[in-house]
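Take a look at the following structure, please.
Shown here: the complex without one of its protein chains, the others still in place.
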């Protein structure tokens, strides 16, 4: 399980979505009769697709709409929504900036301090609409923001960084203790991102309720280009799923894993589940909805970095409503609309009656299909850095 | 026979046409003296190439012309031909639609109900011209339409869905029983599509006369992009050929396999036979004939899907007559004309005197040849979803 | 030594020039002091590079110039030079044809019968200039043309077809017997093309003096696209070199192998020698010389095929004199000029003092380098079908 890349140096071959495909089995099922729901700590969601915590994707209205449709949209506590009383005005500025000025403007706008009272306000707005508020913060601010969020009625709290490990070293600042955080919080804590079996196991041991999987898998995300870091999502998902299954066997607690990033089409989503995911997290797919505040523009959490921005504001366009993106009818045939319908159709054709069975379908290694020099399935693929 | 794609997860490497080539042996034969004929249940055809059941490719006239040239063209019982008394008028509308409106229009036009009397009418038109009528339906309608078709004088009946298995689960509708269907029908029943050894064996056990092989192999077909499902055709063909050979050894009945989809050039067709095919089914290659009703346009059976369309109407252009495409003289040098001549020349150079010997020539794995960033052999490759 | 491409079907991985590179050893040599000469049956040539028998590349004048520079240019006995008293006029027509009409025109012009007296005439013209005449014919005409060529003073006679085997089957025409041909001819007979160990051994056993290696390796050559046939050149060369070495060990006769096709740059040529070649045959590289009769245009021996043309007339442009292409000074830095200088520099850097040592340098498998979606080393790669 490793190839020599040089004298004394072995490396493992890892796989991404473009390199695999799913093979049918001996049974097929009527797609309308498969079950795609998933759970986090007893909270059940009809749609196993989560909108990621990006300011171009999720605001209060989007979160409410998504919740009502049966999914989750994560509100970013580190961005425009908590730095500005009137986020819409600020978002408009970003949308209207020229491409040349976009990164600089984003950097400037994100340098304004976070107002803690806005954290509570946003959460309450979502809750008031009858939807479970789900928010995210970075590790350095997780203790403080988690407390505020919980008090405001938050339903699920997410702690997210590019790479998250239980052990972090610094003499300059106080280190977050995940064990303490999970004990202190009365609501489910979801943590990420992570790509390896052993770190997944360690994080699961701290008391988290779900794990985000994915480091550097997207193409627009420049984590791999800028830092050299990245594990293709099929392998990352399989490995973390193996950790989940091992942990469940040992401790009796099932901690779902959420594959985050690198998916652009229904096909990619289906492959993520087949690789072992319990749910998936998407940014770009939702940035293209009419309801997303970015109005067809999109930027990642690493874009505002003052010294080493990774990823920029990109234009993805608006292609349909959130409902069309999730449930169709698809007006595009490129796999970016009716994602739930695609998942159900795929599961029906593969004979998987629920997500658990979908996690067991046969994966094959198949060369990516290219047309005129571009990878077909990646034509629309865009991801963002956390 | 598998590689680790992640912890506890093995996947098999599968191969497509672009990844293989054929290697000559120790004998060569005069190409004019090789035999390319094939049989389905005693019906012998001079040309082992079948035009697929697509409305842009096959109408009654096309079916007649193809039959007279020694091949088979399948008439689609689920499309324009059986929904409209005057299909030409409707086809013209599709041809003239703007690219933006095409999918929507196709969806609308295909929502009209099928008229059963048109099934009989079309079949009789073909039969009257002295050609064996070959038609196709989806599993849900196979029992009813099969009966009508048989009574109208149909010669071969095809049941086709994206993925077909003997066992299908649904509480919402009645399941087709292939054993019963085959017993009831007095004409050969051909079934598909299928890509695996075990499902091929199971389907062969139901009494079918031939098997269609291919799921998600094309590039324009978005089955792999939208659903994540697909097995490259070389591996799929080898596997189903192995099932055919095993079944023949055990039961004494030779059930030919027809590789369907993913081929665009003579070279691809030659590789399909070398992988074990008894015949091949093509859509795009024939959509480019002067005789095809789509007048240079082409769309698949999944394009009209109301909620999850896969594949759209595409323009392939008209490049020659059906006769030129089958027997030359080729006016293009890209392998899309004189397909039978190319097969014969290939067999001659490889020393295969008939299809059975062609199924045994040496396959090598060879990197696809690219010119200026595009895969050479795929330049014209287009496929459609069923 | 094989991978499963499907149930019960193994295939061998073969390699082309783009997939390998050469690794330096522990010694380097002054490039000016390496020896690149090679021999066919005692005839010694300073330059191990042969211009292939294409009408756009070699005419009498080109053959003379090439001979005087130390190499070999093969005159095609099946083309314009032996069908027309004034070939220049005919070549001009081809050069001036529009791209749309080129193939058709070539087909028409090549349908004129060969005049046997022109065979003798062309050979005498070359001989008169003090250069060894080298000519080629197809197997069907080899006996007759060989006799005429020999009598006219030909120095080396080449018999060339897409795929050549000792055993050929036909009831329609008389089969060429290579054993008889070689016995009858008093001058060296060179035969091709061939790509496998066993066929190479069989052909060597008939008494030939050199073997041409290469089937379907080029990109412009559509043998692989149209017929599915082709073995990448590194593997083909290694295999035939192994046959040569085995034959030499067993019979004491060293039959040099000439890698033909698929090379476009000095780097490819160096890799061919490292794979075991004694000489290389190029078409495209020389089509770009000022002296070539095609005036920057180029077409293969399969282009005139009346029913299944493979390859068309293509424009390669004129980039320098034959002397510049062989010995520099290079005005281009893409590896298409100063081919002998590149070979010497490569051998010096690899520590190979002659071709025999070059055949032993370390080959590594290295991913091809791409810039902006195109394979760098293939940017100029063009080949033609025989």
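Each chain carries a letter (A, B and C) given by its place in the written order, and its residues are counted from 1.
Rule of thumb we're sticking to: a contact is a pair of C-beta atoms (placed from the backbone, for glycine too) under 8 Å apart; a residue touches a chain by one contact, two chains touch by 3 or more.
Fair warning: this is a prediction, and the values are worked out from it, not measured in the lab.
**Student:** For the chain left off this view, which of A:43, A:129 or A:166 is in contact with it?
**Tutor:** Of all options in A:43, A:129 or A:166, contact with the hidden chain holds for A:166.
**Student:** Looking at the full complex, which residue from C:164, C:209 or C:235 touches the chain that isn't shown here?
**Tutor:** The one listed residue touching the chain not shown is C:235.
**Student:** Given the contact definition stated above, which residue among A:114, A:181 or A:215 touches the chain not shown here?
**Tutor:** Within the whole complex, the residue contacting the unshown chain is A:215.
**Student:** Among C:8, C:70, C:153 or C:351, which residue is in contact with the omitted chain in the full complex?
**Tutor:** C:351
**Student:** Of A:6, A:113 or A:130, which sits in contact with the chain we cannot see?
**Tutor:** In the complete complex, the chain left out is touched by residue A:6.
**Student:** Would you write out the residues of chain C that touch the absent chain, in ascending order?
**Tutor:** Interface with the chain not displayed, on the chain C side: 1, 12-15, 20-30, 32-33, 197, 234-239, 241-243, 245, 265-271, 274-276, 328-331, 333-335, 338, 341-342, 345-346, 349-351, 353, 362-367, 369-373, 376-377.
**Student:** Under the stated touch rule, tell me which residues of chain A contact the chain that is not displayed.
**Tutor:** These residues of chain A touch the chain that is not shown: 3-9, 11-16, 18-19, 103-104, 162-173, 194-196, 198-199, 202, 215-216, 219-220, 222, 224-232, 235, 303, 306-312, 370, 372-375, 378-379, 381.
The rule we apply is simple: only the chains that are shown with their structure count from here on.
**Student:** Since chain A and chain B share one sequence, what rotation angle in degrees maps the C-alpha trace of one onto the other, as a multiple of 5?
**Tutor:** Angle of rotation between the two copies: 90 degrees.
**Student:** Please tell me whether the contact surfaces of chain B and chain C are same or different in residue numbering, using the over-half criterion.
**Tutor:** Chain B vs chain C: different; shared/all numbers falls short of half.
**Student:** Could you tell me which chain lies farthest from chain C when each chain's centre is the average position of its Cα atoms?
**Tutor:** So the chain farthest away from chain C turns out to be A.
**Student:** Give, as an integer number of Å, the spacing between the C-alpha centres of chain C and chain A.
**Tutor:** The mean C-alpha positions of chain A and chain C differ by 55 Å.
**Student:** Compute the distance, rounded to whole Å, between the mean C-alpha positions of chain B and chain C.
**Tutor:** About 39 Å separates the centre of chain B from that of chain C.
**Student:** Please set out, as single numbers or ranges, the residues of chain A touching at least two other chains.
**Tutor:** 373
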